[in-house]
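Only one protein chain is missing from this complex, and each of the others stays in its spot.
Letters are used for the chains, namely A and B, taken in the order the chains are written, and counting of residues starts over at 1 for each.
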Amino acid sequence: MITPNIDEKDKRRIRDIVQDFARKHSLWVLAYGTGCGAIEIPPTMTSRYDAERFGIRGAATPRQADVLLITGYLSTKTLKRVIRTYEQMQDPKYVIGFGSCTINGGMYWDSYNTINALDRYLPVDVYINGCMPRPEAVIQGFIKLQNLIAEGKGNGADKYKENLEWYRENQKKIIHNWEMPDYNW
Amino acid sequence: MISITGILGITFGAALLTFLLHHLVPKLRNIVAILAIGATGYIAWQLPIDSYLLHFTVGSFDIVLGNSAYSQLFAILVAVLGLFALIYSHDFMAGKERLGYYYMNFLISLGGMYGIVYSQDLISLFFFWEIMTWSSFMLVIYCCKDAQKVGLKYFVFSAIGAYAILIALVLIYSSLGSVTFIKVFTGFSSMSFGVQLSSIILLLVGFGVKAAIMPLHVWAPAAYSRSPLAFTAVFSGALSKMGVFGIGIVLFKFTSESGYFSYVQTTLAWIGALTALLATLYAVFQTDARKLLAYSSVSQLGYIIVGLAVGTPMSITAALFLVILHGAFKAILFFATGAVYYRTGSTDMNEVTGLIRKMPFTFFSALLGIIAVSGVPPLGGFISKWLLYESLIENNNYFLIIVVFAASTAAFLYLYRFIFSFWLGQEEKEFVDVKEVPWTMKGPMVILALFTLVTGLYPGLLLAPISKAVAYLGVSGVSYETSVLFNSWGNKIDMNNVIAMITVVFVSAFIFLSIKNRKRTRYVTTKDIHTSGEIPKENENLTYKLDFYKPFERALGNLLKPSVDKIYNRIASNLEQAFDHLRYIYTGNGQTYAMYVVVFLVILILFSELIFGVKL
Partner (left out) sequence: MELNWIKIAGFILTPIIAFVVGVTYGGIVRNITARVQNRFGPPPWQNLFDIIKLYSKKTAINHGWMQHLGPAFAITASITSLFFIPILRDSEMFSLLSFNGDLIFLLYMMVFGALGMALGVGQTGNPNAAIGVSRGLSQMVGYEIPFVLALVAIMIQYQTTNLNDILSAQSQFTDWIIFQNPFAFIAGMLALLGMMGYAPFDVVFAPAELASGPPSEFGGKYLALMQTSGSIFAFAKLTLFADLFLGGAENFGILVIKTFAIYMFPVFVGVVNPRFRTEQSIQFFWKWPTAFGILAIIMVAW
């Protein structure tokens, strides 16, 4: 079985330092706008705020991507597809919760259709609050993610694998037509 | 027993024997056929070269049968392909009806081919040519009633070709008084210009029908797709090469000092190049695998004709190399299609997908076949393409090389379509219990695939007999070593280095890929793809099938609209209408015919003085 834990208390080896340096300087974001917060992504990526300076680039498919941006609210219909996409990505992968809706439900906190706390369904590494956050805030969120990776703390994927039953229980409680394949890592 | 009578006797005797055995002891039938062809193959290999082994006179005609290096090459091609096809038919045709008829005609066509390559005079050539045509026609119409129309088209075109040969034969006989090859080769330049030109053109038309040169190729796509797939391997691998055999003899042994010969060669080269290009473009848009392979055969024959027509030593070597190699890889591809047909019942590329995990051996052989057809190193197809291009460049045929190269690049399209449609792509629920084919069908495919690999690595092994055949045609050979090829400017290509480099890099890349993260590499099914988060259902097959090359079709525009087939159909229907007018006289009514007889007798009696000179 696979046990890719990196124990933070141990001294990190040179190999991990080099790898994390490369991972932090080349973040490929899946080009997927899940909610209305996605309107702030094009200004971040283009000429004025230029996220490509930091190595952040768009990726077309989840097989090629590192970072999944949950931009804004997540309806239950979208949640099923997001979970499927998240499971198609390859380790190490990071989730950034974008906007207030991912933290506590935001503007849609009492809607029958959206979820209130993203952390119950997917392991989130960094939250960026705001409704919506300006491009400077987005870039600051990415820099926080880069610092996390450089310290060796970017292991949300491992957290997902270890607590898979808990996450699945939460997901199945809210998604009623669960017809997804079962992954075994 | 080591003689030409031995070969012909064994083949035709075995044909009769298998037909009888089918009705008496069916189990022995296949074994007898396979042993017979194996024996004739061995004899063909052992036969001494340059010997006239049969010579007798019938009436005032000399019948001469003999061997030469050129004949031996083609004879071994026929023997090997026939043997593999018979081994393949053992399982492929098991359980079908009228098998005695099938095996008898198969063996008779092989016997006809042996006769053609060993004949040293035009009459026996014509005789065996007709036997071969007739028996292969019987096999084309074997399967079902609607194959009869297709067979009729094949027969009409073959008849046109055969009669062209006959007329040429009559012309030569009336000029020279004999039709043995010795007399014709030496006496050809002494015939009048008109007789020379017309006999050459008639012979080229006659042989060209079998070699499927445009515009005489229209029988080929339909006939190749209707005959049983085990026989089609021999049909396109060996039978069409009989036309090439004849064209080689016409172009190089009928020597003449007049200047018109270079015009004939140039025209033939351009016809060959255009055949290659146009047939490739037709093949790109086919959806039935058999028709695709049929057009592919026509285009490869176009390459061979170009090689022969250009006439330099290297180009003839390239043409003969491609003759052998084309037999091998076309047989692999037809056998693979047959394997798919055997297990799934269909050769439509829009229906069958995703068989790679079920039929790995078939996939591997078809993969090597594809790589060989396209001419990619390090397999044998590259050697023949290299020789052909080098000879065209040296001979300053600039524009010919562009047409041939365009055909070669467009060949990648239909080859990729062929292997993608059947083996790659998503797996269909309908074919979930398809198994691999039995060893009698796998064996020939794998052996031929390994053969293409070996000829790529050691081309010198095949170039030795080819150089002798080229020498028979009167042209000096090309310099080579076992693994190195040279052209006349001194540039070389060393296949040892190529294979070494490819192997080293490929193996290291493979080891790297397999070892890195070995425990954390997962295999997922083809349903787990990026479909924007959706999950394809079990009955949805998302393979890209229809209109696979629509952009290419749009780019070509109206290039493929005119079709020779339509012209022939229009001529045929016009002739039918014209002949319909004869119904006024040829009514089919018995009373009218009786009246004709009476009228004829009355005229005879009334005008007996004028006609006979006596008064009745």
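In this text, a residue touches a chain if its C-beta (ideal position, glycine included) is under 8 Å from a C-beta of that chain, and two chains touch if they have at least 3 such contacts.
The model shown is predicted, which means the values in this text are computed figures rather than measured ones.
Which of B:6, B:377 or B:533 touches the hidden chain is settled by the complete complex: it is B:377.
Check A:52, A:136, A:151 or A:169 against the missing chain and you find that the one touching it is A:52.
The chain omitted from view is touched by exactly one of B:84, B:361 or B:389, namely B:389. For the chain left out of this panel, the touching residue among B:42, B:261 or B:412 is B:412. Although one chain is not displayed, its contacts with subunit B can still be listed: residues 354, 356-357, 367, 371, 374-377, 382, 385-386, 389-390, 393, 396, 398-399, 401-402, 405-406, 409-410, 412-413, 416, 419-420, 424-427, 487, 489-494, 497-498, 501-502, 505-506, 509-510, 512-514, 516-517, 520-531, 542-544, 548-549, 551-552, 554-555. On the side of subunit A, the interface with the absent chain consists of residues 2, 4, 18-19, 22-23, 25-26, 28, 31, 46-48, 50, 52-55, 58-61, 63-64, 66, 88-92, 185, using the contact rule stated above.
Throughout what follows, only the chains that are shown with their structure count from here on.
Look at where the CA atoms of subunit A average out and do the same for subunit B: the two points lie 60 Å apart. Partner subunit B is touched in their complex by these residues of subunit A: 2, 4, 61-63, 80-82, 84-85, 88, 91, 179-181, 185. Looking at the complex, you find that subunit B touches subunit A at residues 519-520, 522, 528, 530, 532-535.
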